[in-house]
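Missing here is one protein chain; the remaining ones are kept as they sit in the complex.
Letters A, B and C mark the chains in the order given here, with residues in each chain numbered from 1 onward.
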């Protein structure tokens, strides 16, 4: 047992770190660090810098632009991005639509969409959640009726992150309303956000930010060639994506950066035992989560098996840590201060409440562990 | 709104306190205070002192020995007993069997049992729980078959507190195994512990103490006149007892005494901020619970309604406080010490884990509040 | 012992609740928050008509001589409705004025609702230490002049006069200042506050000392506790309602036991907080014992801070995505509970104070 990175792994990390240090634009780094709003331009600028370097989609097959890195290298890379304070790589194209196309797409679909995703020419969003179907995904109601070479789509999606930036949306829709199991009769469609009949309504969140949307479909025509996999096999596609191996569910690198920042920012409280104890416990929890994450990674490497329900644990602990980081940061602000950073920190505390709700609420994650890992 | 006791209430409290100060034997007080084992003699000695004073059963009707005190006086009395460090009044006779007899018993049953309970001549225990039927009381299996003037009882009870001291046990038994609802066909029997066929097995708990037992019934003959209420109506009796108004579920007085003792005992840690904060939070929780308890009491007084599901809240918070008191007491002991008191404190921590389990586990209490108070 | 409200208290609370239900719904409040002034003059006038602006002031100036205990129910109603009008700042400043020679000339206007006040004490870097202020007052001829900066002065943008604390050779004293234009801020919980820069600002002396500032802050803290209980009540009620109506997997999510137990814990947290708010309000009215008062207020603040955090976080979590939306009142209640948990001192501050008493 050796908890340290091997010489090769350490060298790789140093290479990534050095490149990030030189290539991550200072203004973007500062925006991230000060919890400032990141515009679409900010996001895509960073996407293109990584694409140019050839590092924007490490997990893809080499022929489509992947790097050929092993699991540990990919993990290191993702954690270094977070640690450096890089803008997030929006996953809907790179890490959700692309793996689906690579696994289920036709050659034409791959040729058409993958290069544009890689180069950041198309911005994607994800059309899963619907009003009334949060964690209960299979209860979705958006209908797609086949008419010759088209599907005509009617319905509504909700909580659609960055739909207002998006060129395309991938959607689960119901193509057959008369099946026995609710998981049947669902199909996976790629839809042009500029198509007639697609409208948006912003959903402003607690912190006042516009990040998510409602998306309405009124008789939207979708060419049949934009369906991925067989008609009625959408659930298979969705399940594949849910099980798709993710390295950085715990967001350790990002949290390490936040912790370092918090320590620096709260230095005037270093003699405040109560605050310091909360900080220490948080740091310990993060140390533990990093080792836990590495242990799971190591097991994946050894067994070649996908991570399974363990990822739920990383989601639960990772988001709890992220929330606690912003809560302590808020406590560290002078309650009488109203400068931009203090205000941004308090809003960040509001905003981060979403992390234990989205991407499968932590309650759902506990259900998953109870069922899949513990057999309850 | 006035949170202070009225002059009359305060005078009553002072009277009780003065009497306790004069009448509670020092050796008993010291045993309680040092977490020592209380023998049957200890318990009954105190019972008889109270009986002599006429204060052993305040809630009973005056004709049977009750004091005629109002709700607040009864509450004050019970809390003062706890605050003074008096041995507990074992409730099985005084507060369980007796109310049942008063409500459902025949005149003969009352005449036969109540005076002996009052004077402490009979020690009672409670035969409810069975293996496999903890919180699910209605699943009980102990059978009573009618043969002329007798029931023949076969079966087993578990967790029977102080059965090894007891002369009598009141039991829920199944007299009709063929009913539709499981709550039907149950009867309430008074059984002589010395009857042939009754055997005991001690169940030693985590702290090494013998407090509870398994009780086995092998063809035990119970005269029909020892059945309380109609045959098959045992569930009605049990439900009445569950809803029977209890004043001191929160055990505020007892916890206040423990808190005072903890403060004194942990005085060497008074500069230990971490310990002190836990102590402060505990004290605040107890202050809050006392007011909450008084609020419920006040509402009972005003509305004349039994307390209902609110009592569950007092049970939950009260037991959490009791456990935390012993946990902090354990933390306050010198880890290197092995004197009798340090050892007793640590065992008390073990022993107190039972409080969130017994008398309707805190999980069951939460179920009750969810259903009865919140309508979930 | 008697937890009943008396008839007057009950009547007042009922009329406040009726008014808020009718004219201070979530949509009405949204407009008030978005308005330039950040409060509603009509609402303020109604408060005055109901006697709220006079309630805790002495009868000799036109008030009703009430105490915190008479306001428990009102503050709970304010908390439920998320009232943003500068009631607490006005009471705090008014309480200082009531003890001063200026009471007779100033208070009647306050009581009649013609004048709103703010209490400018806290400065940057003091955190919750009331003794840490560096604003100074010096006498120049007959006039007093103030010099310094005050921060996060709640209600200052809409106030007509400000009570400002400053150091003199006697220690800390209070002064009355005419409100000039200030840089208004919106707080995290959608109230208005301001930074205050005093540059040889003319002021009238009110007397007072640090003890008075502490007494005023304890009084306001106790009322804020009651307000927090109201906000918790809304958070609990609306979450319970959501659990009963929102369906997943074909059944209301309130049938899931894990959520039931968490709802029960929220409910208990609310009841325990209510008990402590009652205690604090009752003790601030018994002014003869400053230590007992401070102990009760700090105890209440500890419980309210802990439980406000618990209830607010759970109320949003159990709402799922909907809890994050600005369109639901529960997210605004979250903001209010977040702020109120730290108002006049967070749990850490009051743990230190409680243990020291």
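Throughout what follows, contacts are C-beta pairs under 8 Å (C-beta built on N, C-alpha and C of every residue); 3 or more make two chains touch, one makes a residue touch a chain.
Because the structure is a prediction, the values reported are computed rather than measured.
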item	value
For the chain not depicted, the shown chains it touches	A, B, C
Listed residues B:16, B:44, B:59 or B:158, member touching the removed chain	B:158
Residue among A:121, A:285 or A:334 touching the omitted chain	A:285
Contact with the hidden chain (one of B:224, B:242 or B:337)	B:337
Sole residue of B:150, B:216, B:240 or B:358 that reaches the chain not shown, by the stated touch rule	B:358
Chain C residues touching the omitted chain (full complex)	256-261
Where the unshown chain meets chain B, residue by residue	129, 132-136, 139, 158-159, 203-206, 208, 272, 274-275, 331, 334-338, 343, 346-347, 349-350, 353-354, 356-358, 361-363, 366
Sites on chain A contacted by the missing partner chain, in the whole complex	1-6, 9, 72, 276-277, 279-281, 283-285, 287-292, 294-295, 298-299, 302, 313, 316-317, 363, 366-367, 369-370, 373-376
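The rule is short, and it goes like this: only the chains that are shown with their structure count from here on.
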item	value
Identifier of the chain whose CA centre is least distant from the whole-structure CA centre	C
CA centroid of chain A to CA centroid of chain C, Å	40
Whole-Å gap separating chain B and chain C, where each centre is the average of the chain's CA atoms	43
Between chain A and chain B, centroid-to-centroid distance (C-alpha), Å	54
Multi-partner residues of chain C (each touching 2 or more other chains)	351
Contacts with 2+ other chains: residues of chain A	274
